[in-house]
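The block that comes next holds chain A.
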Amino acid sequence: MIALLLILIPFLTGLAAFFMREGKMARNWSLFSSLLTLLCIILLITNSVSASNASFDIAWLPFLGSRFTLAMTGMVKMLVLLNAIIYFIVFLATFKRAFIQPGRYFGLMLLMQAGMMGVFLAADGLVFYFFWELALVPAYFLCSQWGNEKRIQATFKFFVYTFIGSLLMLIGMIIMHGKTPDHSYALQSFMHANLSLTEENFLFWLFFIAFAIKMPLFPFHTWQPFAYEQSDTSITIVLSSVMVKMGLFAVLRWILPIFPHAAVSNSHLIIILGVISLLYASVIAVRQNDLKRLIAYSSIAHIGLMCAAIFSGTVPGMQGVMVQMFNHGIIVAGLWITAEVIETQYGTRKISELGGLAQKAPVLATLLMIMALGNIALPLTSAFVGEFLMFSGIFQYSIIIGAVALISIILSAIYTLNMVQNIFYGNTLPATQDATDINRNAKYAMIILTVLILFLGFYPQPLLQLVNDSVQGILSGLNFVLK
Partner candidate 1 sequence: MNALVLCIPLLPFLGFLIVGLCRNKLSKTMSGILASGVIGISFILTLVIFFSHSYSPNAITYFNFISNSQYNIPFAFQVDQLSTLFMLIITGVGFLIHVYSTAYMSEETPEHYARYFSYLNLFVFSMLLLVLGANYVIMFIGWEGVGICSYLLIGFWFKNNQYNYAARKAFIMNRIGDVGFLLAIFWLLARLGSADYSIVFSNASTLSVTDVTGITILLFVGAIGKSAQIPLYTWLPDAMAGPTPVSALIHAATMVTAGIYMIARSNVLFSMSPVTMDIVAVIGLATAILAASIALFQNDIKKVLAYSTVSQLGFMFVALGVGAYTTGVFHVMTHSFFKALLFLGAGSVIHAMGGEQDITKMGGLRKKIPITYWTFLIAVLAISGFPFTSGFVSKDEILMAAYAHSQPLFWLTTFAAVLTALYMFRVFMLVFLGGFRGSEEQQHHLHESPPAMTIPLIILAVLAAIGGFVQLPEIFGGHDYFNEFLAPVVPAFKHVGESMAVQEYYLLGGTVVGLLIIFLLCKKWYAVKHFEGKYTGIKNVLAHKWYIDELYDAIIVNPFNNIAGFLKSIVEKSGIDGIVNGVGRFIQYSSRQVRLVQSGMVGNYILIMVLSITVLFMVFWNQDLIIGFLQKIF
Partner candidate 2 sequence: MPVSYYIILASTLFCIGVAGVLTRRNAIIIFMCVELMLNAVNLLLVAFSKMQNIATPPGGVTVGGTDAQLFVFFIMVVAAAEVSVGLAIIVMMYRNVHSIDINFLNRLKN
């Protein structure tokens, strides 16, 4: 029941928000909604709610063989928690901002949250597809209405890209439906479908390309920097903290258990793609002058690493990916919030036009410094745990690939420190002459993130234990194939 609640709360409050004309009311309402969702998932994680409440199953489209099934695993809980936290943070950080058409903005945001919740929870192919699209469509409207000059163009690209992916996935789902013994869309039946190796391989690629676009993985990534740059930063936070995790999550939950043979036989190619993605995006980030583009490329690099780690098929790799999905989410949210503060308060996001902010805005500088350190996976920030495990997994898979991938930690240091130095150090420039410090709401949001980052960096056990069952489950499926 609580699983359904996690979808229903944002869905219903989102619908209600559409009818709110007044910005103040809409934002209070959404903050309240996000708090409620957060409370739900925290209750679930702390075991205050009995586990039997966690899943949900009801007839939905019987003539298609689809049931409305929601299921919880450790990984799902973690991502739902991430989703809830990020929404709370976003609403908190932008609390004082006046949006045009606030009712629609908050309504669409909450609908998107409901969609992403559904994606994480769904255990039925058609339900999964339904929510996948439900998350995409509000994103489309959000990006095309609140953003910068070229937002329509960027959104169009984003939409076409992801929609092609969605269609590939839909085709895959329908074929899978035909292959299942009981003609259903349930995840469990998919896992027991009779597939020849060729069929499995074909379907694997159908699904994988769909998810690779979402991640995004090189060479399907070009929608991302453009979309992140052009859409409003509050929306970018959600896109890059939570929505890109949908791609990784889908690989973990849908591809690996259903197509284990194909996953194992294609792992080499995909790991190499992931590492290319990692290094390529890192190198490009070094030369970026646009703050938002820089963060976008850095994000592509991290996602590439996670994708490679997934297909390493090792215990540390898998564990690392899971925790890193969460950690990357909170760290990149922190980076985006600073980008948002800088863009709205100083009116530029060109790194070359900024400088000397550490004198004018010491709090902002300190907080961004911590986020930047998280971004380069410094030990005792949470990202270190994830990256350490992931690199360790890739290294177990292949020493050479591991060594090549590790070069990225040098590159990440280069571009992140470049950014920090150019924005905060040196002397002030015209744009930052009369800069004020970070506003109070954004500060609170950043402090929450900082505490999370440092706590999980020092004591990552809660997170590791949360995802333990998922790691075991996925790997036992893969190991079965390997033997």
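In picking the candidates, the idea was that all candidates are chains of the complex that A comes from, given by their letters.
Convention: contacts are C-beta pairs under 8 Å (C-beta built on N, C-alpha and C of every residue); 3 or more make two chains touch, one makes a residue touch a chain; residues count from 1.
Remember, predicted model here, so these are calculated numbers, not experimental data.
Chemist: State which numbered option touches chain A in this complex: 1 or 2.
Modeler: The candidate that touches chain A in this complex is 1.
Chemist: With touch defined as at the start, can you tell me which chain A residues reach candidate 1 in the complex?
Modeler: 157, 160-161, 219, 221-223, 280, 283-284, 286-288, 314-316, 319, 356, 358-359, 362, 373, 378-380, 384-385, 388-389, 391-392, 395-396, 399, 402-403, 406-407, 409-410, 413-414, 417-418, 421, 424-427, 459-461, 464, 471-472
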